[in-house]
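Got a structure for you, questions after.
All protein chains of the complex are present and in place, except for one that has been dropped.
As written, the chains take the letters A and B, and residue 1 is the first residue of each chain.
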Amino acid sequence: MKKIISLLLVLILAFSLVACSTDEANDGNVELVIWEQMPNDADLLFDEIAEEFMAANPNITISRTHYETEQLRTNFQSAALAGEGPDLVYGPSDNVGIFMVSELIQPITNVVSLDYLEQFAPNALEDGKVDGQYWELPDVIGNQIAMLYNKDMVAEAPKTWEELVEVTAEFQDPANGKYGFLYNEKEPFWFVAWFGAYGGKVFDDERNPQLDNEAMVKALQFTKDIRSKYNLGEFDMNYDMADAMFKEGNAAIILNGAWSWSSYKEAGINVGIAPLPTVPGGSNGLPFSSTKGYMISSFLKDEKKEAVAKFFEFFLNAENDAKFALLKAEAPTNLEARELESIKNDELQKAAVETINFTTPMPIIAEMRAIWDSIRPELEAVISGDTTPEAAAKAMQERAIDGIKIIKGE
Amino acid sequence: MATLVKKLKTINKPKPESQLVNKWTPAFYMLPAMFVMLSMVLYPFGFGVWLSFTNMSLTKFFNPDFIWFRNYLRLFQDGVIFSTFLRTIIWTFTNVFFHVTIGLFLALLLNRKLPGKSILRVLLIIPWAVPQYISALTWRSMFNYVYGAINIALKMVGLNPINWLSDPTMTFIGAILANIWLGFPFMMMIALGGLQSIDKSLYEAADIDGATSLQKLKNITLPLLKPVMTPAIILGTVWTFNQINVIILIAGGFGNEKTQILVTEVYRLAFNFYRYGYAAAYSVVIFLMLLVFSLIYIRNTGIMKELD
Partner (left out) sequence: MSKKLSSHFERNDSPLKTVLIYLILLIFVFIAIYPLLNVLSVSLRPNDSLFLTTLEIVPDNWSLENYRKALFEKDLLLWIRNSLLISTLTALTGLSLSASAGYAFSRFRFFGKKTAMLLFLVTQMFPAPMLLLPMFIMLTKLGLINNFFGLLIPYTATAVPFTVWLMKGYFDTIPKSLEESAYIDGCNSFKAFYKVILPLATPALAISALFGFMSAWSEYIVAQIILRKSSMLTLPVGLVQLQMDFTAEWGVYSAAAIITTIPVVILFVALSKYLVGGLTLGGVKG
């Protein structure tokens, strides 16, 4: 018995030593460490392109680590405090504000020239711009929510809310698990589309929150009305419910983001993608759009700068940028990539282009966190009937002001 | 370590032993565990305390200023901490109370002669065996208004469904239910271990005296279980007080402060709002509360006396 245990111990130790071989940088060779937050298929594509890149540049190795959104943020911060971490970070642009304020990233123009940036869509670059500096090199733009309709149930996309109510009414039968319309009602990312439809903007030009206004009250009232007045949706409807019901053909219309569109095709749904309808007394639902891209760590060693520039040139050339864009149903930022046949002929790309005109850029400043955190509880309270839209709007504004103070360390 | 063993004495002193066991012997046994504990706790703890005196935050990330007690001052000016504290007390007390009573009750039943009880016992331990995040997520889905198992069951017995996830009070109660489920097997097993080591002859003697079951429970079982249950209750209280997973996963995040307890507030301040200094001050206060509670509890139950 003792022998078995000690044998086991030795085996385990040997096992674990193999598992943690250390990687030391060799002379002249550069290792680029990248932390990314990409969906599953995209990181496989990344690896493929990285192989090609490393074959072309034998002195550069790329090592990639995958994280979820929150993990990436906190781990990057902790690592920087400990004096280590990645050279490049890939993720959504809403990290820019936070990383920039805490001096974790440097402007991309420290590595690439302004001339180089001219090949990218100006509105995409603008998304990563704070205080006159570009902090992110975006590879895709989009990520917006759109209206998804099952063409076998609804022939044509409704343009107005009234139309939507009309065409979906016949499918709404909650007792039998059938729905006309479902969406992730408690999630602020969805809710801001209604706020935008009534003309609301979360920040004024001085970065002060502006949540306590008519637009917010109307948006909250509309959210409430979806179930109580128009008899659509369902109690406690959430992301998974909308997603599953649509995939099962039990929901006629849902609202979901660009990341999900291809999964409905794969599930065999005859899916149509259209902008959100106009809301009663307002314009089209106006969801946020944003870019994803690469940010450069403040601690990037000078000898790695050239490698980073080469990396960008390779990964963001028209051909490779198009590959990433196709995978995620988001528009490429490389202007040349937008002219490629593969992009022009792709159905999801068409949908992405068509719906992006009905979006507004998501603010990337660090204060945004406080906006999200202030909307969520009040939105929930309105939906459950614990508060009125007016009181909720007022409370949101107070929460947002407090939250921003906390973030700023005041 | 030398001071630690200065006053060393062994309990009994037969001659051969005193030659074999010297003053370094306890240190020899203690050191490895002590080393691991201190290395993992001392530096992080010291760092945390230092952090609580700084204004480290998003804008002061690399070079925070030393601001003395300002975080602590702010903490007590901020009224939220008192309601959160109250909620934490409710959370902890309710959970530990039901962990212990359900655990003890089941242990008493399982301590009887019952065919098949070993199977029942294994099945009753399952909530302890399932990794916490899996059970918490499962409970969340069971709380769904339309498709959750709990409301479906309520409807089947003719009751109205409950809005578990939309009403913060109900969310909090739901989290408590889930956490009670999570924690009773541990207390059950501790109590069962204690029950089995009670000398059967005590009960036989009580039977001869004509004692009722209730009297036997009150005069024999409970007093004898006390030394077993006390450390478990202290540990259980500390674990429950600092339980993060269940609340966050069931409430689906930090959104609503009506579902937060002190430790989730620390998490939110540190990792959502990046207020590392302020969050550290919160942590120190939590730590002191638990320390004071444990010391009082230990003193009142007198369990440390046995250590001599």
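One rule holds in what follows: a contact is a pair of C-beta atoms (placed from the backbone, for glycine too) under 8 Å apart; a residue touches a chain by one contact, two chains touch by 3 or more.
Quick caveat: nothing in here was measured; it's all calculated off a predicted structure.
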{"item": "From B:32, B:79 or B:210, residue that would touch the chain that is not displayed", "value": "B:32"}
{"item": "Listed residues B:86, B:153, B:222 or B:296, member touching the removed chain", "value": "B:153"}
{"item": "Residue among B:126, B:159 or B:222 touching the omitted chain", "value": "B:126"}
{"item": "In subunit A, positions touching the absent partner", "value": "5, 8-9, 12, 15-16, 19-20, 22, 39-40, 65-69, 71, 74-75, 78-79, 81-84, 177, 239-241, 243-245, 247-249, 257, 259-260, 263, 267"}
{"item": "Contact footprint on subunit B, counting only the chain that is left out", "value": "3-12, 14, 16-17, 20-21, 23, 25-30, 32-34, 36-37, 39-41, 43-45, 47-48, 51, 102, 106, 109-110, 112-115, 117-118, 120-135, 137-139, 141-142, 146-147, 149, 152-153, 156, 181, 185, 189-190, 192-194, 196-199, 202, 224-225, 227-232, 234-235, 238-239, 242, 244, 262-263, 266-267, 270-271, 276, 279-280, 282-283, 286-287, 290-291, 294, 298, 303-304, 306-308"}
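Everything below uses one rule, namely that only the chains that are shown with their structure count from here on.
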{"item": "Touching residues on subunit A, where the partner in the complex is subunit B", "value": "70, 74, 77, 80-81, 98, 101-104, 174, 186, 234-236, 238, 241, 366, 369-370, 373, 376-377, 380-381, 383-384, 386, 403, 406-409"}
{"item": "Subunit B to subunit A touching residues, read off their complex", "value": "55, 57-62, 144-148, 163, 165-168, 253-258, 269, 271-275, 278"}
